[in-house]
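Here the complex is missing one protein chain, while the rest keep their positions.
Let's look at subunit A:
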Amino acid sequence: MARALVHMQATARRGEVIGIRALIGHPMETGYRPGADGKVLERDIIRRFTCRYNGEIVFSAELHQAIAANPYIAFYTVAVESGSLEFKWEGDRGFVQAETMPITVTG
């Protein structure tokens, strides 16, 4: 299980644009590098990142080998209602990880 970190504010006013920073520990092996034994290491990257706000997709990303190890993605969303944001990373070798952050919307 990789370590995932999501930074965002826990409370917001209705209609406020909130910044979200998502980071996950992953080597993002390109499939072009030789390993210690001289053989090319098999590709192992995160292909897809999705952010759902109370079940609805508000942001997603398709990642390639050119994304640095430990992928960091920062983006924005509008706080519309209280509930939770679900973050999901999916990749090669059946890699799946999800993280959930609660949000309280006032006003």
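Here, contacts are C-beta pairs under 8 Å (C-beta built on N, C-alpha and C of every residue); 3 or more make two chains touch, one makes a residue touch a chain; residues count from 1.
In the analysis below, contacts and distances are computed from a predicted model.
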From "ABC transporter permease", "tRNA modification GTPase MnmE", "SoxY-related AACIE arm protein" or "Sigma factor-like helix-turn-helix DNA-binding protein", the hidden chain's UniProt protein name: "SoxY-related AACIE arm protein"
Hidden partner interface residues of subunit A, rising order: 17-18, 30, 32-36, 38, 53, 56-69, 71-78, 80
